[in-house]
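This is the structure, below, for whatever I ask next.
The complex appears here minus one protein chain, its other protein chains still in place.
And then subunit A:
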Amino acid sequence: MQVPPHRPPATAHPRAVVAAVERAHRESWSNVLSSVVRLTRDLDLAEDCTQDAFVQALRSWPDEIPANPGGWLTTVARRLALDRMRRETTLRRKLPLLIEEPGEIEQPTDPLRLVFTCCHPALAQESQVALTLRLICGLTTREVAAGLLISESTAAARITRAKKKIAAAGIPYRIPADHELPTRLDAVLTVVHLVYTAGHVAAGPELTRTELTGRAIELARLLQRLMPGETEAEALLALLLMNEARGDARMSADGELVLLADQDRSRWDTKMLAEGVSRATAALLHGHGRFALQAAVAGLHVTAPTWERTDWQQVVRMYDAMMVSWPTPIVALNRAAARSFVPGIDLCEVLAELDALGNEPALRTYAYLPAARADVLARLGRTSAAADAYGEAVALTTNEAERRFLGRRRAALSR
């Protein structure tokens, strides 16, 4: 059949339709949902209607895929929500609130409001993570459970409980005021970072779950786009990009973990790295928050020609700055580990620092502490103490690839 020029074909191929719906789901889910939430103020109702709009898309788009799929979905989802609300008996009470200006169907800040609702400090952090994956990324409960390595019923319980609290306690659907923004934004960025970490050092047999790390980067991009002036948002995106760019090199051909020190730097994704480095540089010009400083450390690593020629002095200085504003045992551990590579350093001094950290309750089950001790002990020639420390680390890690890696390091000591 001859299709006239300048006009779309009358019908779309089924595969093209599914691809378009999947793409819209990935790109527009949070826009559609958050616009409907502003109308309904009811998360469950909004979610149902958004879901139904995607189902309708599968039925309607074979006739013609709309030019603006997100806009189509928002319009349909809001119409479904209005219909459902009209049917509810409380219509008369709620109706005056429903009358909106025509221009208000899509507000660019809607997804941001929803992010701040999901990451509200009055919700437990584990619920914030689950709710963000569900409402902002549009993952199903099963996908949330798989991503966080929890049972489906646990994931469902976290999501349900958080939604109930939002409704009953009156957690608002708004962007925090300027004076609240620094702490509230920090909570949001922490959740995005947790999503990334859950995918990056995944417990269980596989080293990374790219689905989760990809979602975290998309979230960081969304936040950066919606809050272009917030340097910490830009710094988080930079940090995640620089980590992700090294992803392939973290794994050898036979699926084993390769440490940064031993990675083939030519396997790094140079385009992603370049974006990360330039964003980190931009963020550091305007602030030295904890994500900016972490991005600085990542930047020093990825711009070094080799592990040995990394500017370790400068890395330690970044950790020093972090210890001032964010003095956690994990930062102290990273600082000590970095110090152990400064040329001419007294390794016994570093070992004493690491030993002192052993008293920190937060590090008691943290595999990286005995792993760092083992590495320093090995370099001091104290082989049997190093072997013991690797053994401790092996016992603590929940990641299979890490377990094998630590086991290999331990075995290599006796050679």
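Keep in mind that, in the parts below, a contact is a pair of C-beta atoms (placed from the backbone, for glycine too) under 8 Å apart; a residue touches a chain by one contact, two chains touch by 3 or more; residues count from 1.
Here is the rule we use: contacts and distances are computed from a predicted model.
Asker: Just go with whichever of "Chemotaxis protein CheA", "2-oxoglutarate ferredoxin oxidoreductase subunit alpha", "YCII-related domain-containing protein" or "ABC transporter permease subunit" UniProt uses as the name of the absent chain.
Answerer: "YCII-related domain-containing protein"
Asker: Using the document's definition of touch, tell me which of A:Ala46, A:Met85, A:Ala130 or A:Ile171 contacts the absent chain.
Answerer: A:Ile171
Asker: For the chain not shown, which residue from A:Arg26, A:Arg79 or A:Arg161 touches it across the whole complex?
Answerer: Checking each option in A:Arg26, A:Arg79 or A:Arg161, the one touching the absent chain turns out to be A:Arg161.
Asker: Given the contact definition stated above, which residue among A:Val55, A:Ala122 or A:Ala261 touches the chain not shown here?
Answerer: Here the residue in touch with the unshown chain is A:Ala122.
Asker: At which residues does subunit A meet the chain that is not included here?
Answerer: 89-90, 120-124, 127, 161, 164-165, 167-172, 174, 176, 180, 183
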